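One protein chain is absent from this view; the other protein chains keep their places.
So, chain A:
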Amino acid sequence: AMPSNDLPQVSKRGSKKSNKPEQVYCYCREPADDRFMIECDECDEWYHGNCIQLTSTAGRKIDKYYCPSCFSKNPDLVTTYKNKGYDRAAKPVRCNECAPCTSNPDCGKCARCKAKDGRCMEVECIMENLKIEEKVKVEEKVIVEEVKTEKKNKKKKRQTPRRKVKIDEDDEVVGEEKRIPRGQKGWKKQMKDEKKKARKGKGNTEEMESENYRPDFKRFTPHRNKPFQCWGPGCVYEARKGSKFCSDDCGKALARKRLESLNKKASDHWEVEPVDERIAREAMDRLANEMEELKEEIEKLGIWHKLIIDYVETFKPLYTEADVTKDTINERKKKIKIYCVVCGVDYDSRVISKHIVLCFKKKEKRTTFGEDESCIDNPHNILCQTFDEYEKTYCMRLRVLCAEHYNGDIEEDVHVCGWPKVWSVEGTRSIYEMFAFEKGTDIIEEGLCTVARKECKQHYGWITTVLGLIDGRRLEHYIRMDEIEEELEEMREQAVKRGNAWMLMSNQTEYHQPLEQILAQYEDGSKKAGVPPPLSPTRNTVR
């Protein structure tokens, strides 16, 4: 603010640093140096502290300053000072009994100690603090209670439902004079009566009869109050109140029409077999075929199993007196060293077969191979299923090959080796080739090995080995049949989702060319590109 006196504002001399004219203040008309200056609150002129005999410390205590010239003009403008920060006359609360009060500390920081008043303000009288705490507690209680009562009051206000009804003094008052608050006895009945009256038109006020009136009850919500046409197909009557239809029959007719439209969509959908259905059907057929083949296989294997069992029965009564060492067939064989696959030691070719079997059994006896749950049906007793007490598992080996638990019941009374010489051929053969007999008796066409069973080194334990092969094959097939069953189950689930009501309602295809043409073109295109026919996107899609 520019000073409001008549003194010149700008010096004529110019400042020391530059020759520009500078702002000047105070009675002395000198520029503002680093000296302490104070502004008069009346005339807005700045005065040097030196010129008005005001020290800076005194000046800092001043609240409002009026210069002598203003004071002389107006004696009311008295310079006022700032508040000291404490009231000198006021006494701090002291009980003079507790320890802090009786001691006379000098903290050196508070205003009184600085003024060496002797009554330090930092002292906290214990009695006084207790009183203050109690006061605070009481106040808090009061506040909490106030809040509670406010809430209650708010709730109380909402108990009566809002009504827009104005009841004229001339009309009868609807219902009882007093409204029963919600939750109390008789409230519901009162509401129901009022509703009825509203519907019937008795006791209705003008407003209730008007077009736009909607009683504010949640359960009773007609969409409109104006009369409108029934939604039934082809119906020309007015809908009854509170419903979209004039009668029940119209409602049923509309529902029937909706389902029929679905029918049309469904018939369109299924008229020409959708490509996806075809794919899925072919996939399911393939799986079903595989299942049939597997069943046939299992039967065949069962026949061979029985064949071996019967054959063993036939030569059970045989005994041998033949001397092992003079077995001429054995002599003709060359002596070749072969490594045992189990222990790695090499043995003569004449003894290696027996050795491997025994070596394997020795090793297997030390291991367990089991699962916590037993196999429920165990067809044909393929699996061992002996419960291992130590491991609490059921043995899952093939029964006839289980080194731990097989008790040798099939070969119990067999004394002769009995190996059919039909099978003594060079090279390896599969089971199918081995059992390619025309009739059961072909198995002994060329005779059998007559060495004592436990001594025979070439064909040691052949019965269990062959039975094990058969059982292993059957086990594989059963597992595969389980897998197929799972897949078929999945596909049946998916089949339900295709072409069902939801899919029909939510999707639509429009053809702009004849459908047969489209399908034919697509197939041609696939053939040209040499792409294999589509497979359904099942789990086992292998590309």
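In this section, contacts are C-beta pairs under 8 Å (C-beta built on N, C-alpha and C of every residue); 3 or more make two chains touch, one makes a residue touch a chain; residues count from 1.
One rule holds for everything that comes next: contacts and distances are computed from a predicted model.
**Q** Name the absent chain as its UniProt record does, using one of the following: "Small ribosomal subunit protein mS39", "dolichyl-diphosphooligosaccharide--protein glycotransferase", "DNA helicase" or "WDR5-like beta-propeller domain-containing protein".
**A** This omitted chain is identified in its UniProt record as "WDR5-like beta-propeller domain-containing protein".
**Q** Among the options A:P31, A:P100 or A:P274, which residue touches the chain absent from this view?
**A** A:P274
**Q** Check the options A:T57, A:N83, A:S103 or A:Q508 and report the residue that touches the missing chain.
**A** A:Q508
**Q** Going by the touch rule given at the top, which residues of chain A touch the chain that is not shown?
**A** Touching the missing chain: residues 269, 272, 274-276, 279, 490, 493-494, 497-498, 502-503, 506-513, 515, 518-519, 521-523, 525-526, 529, 531, 534, 536-539, 541, 543.
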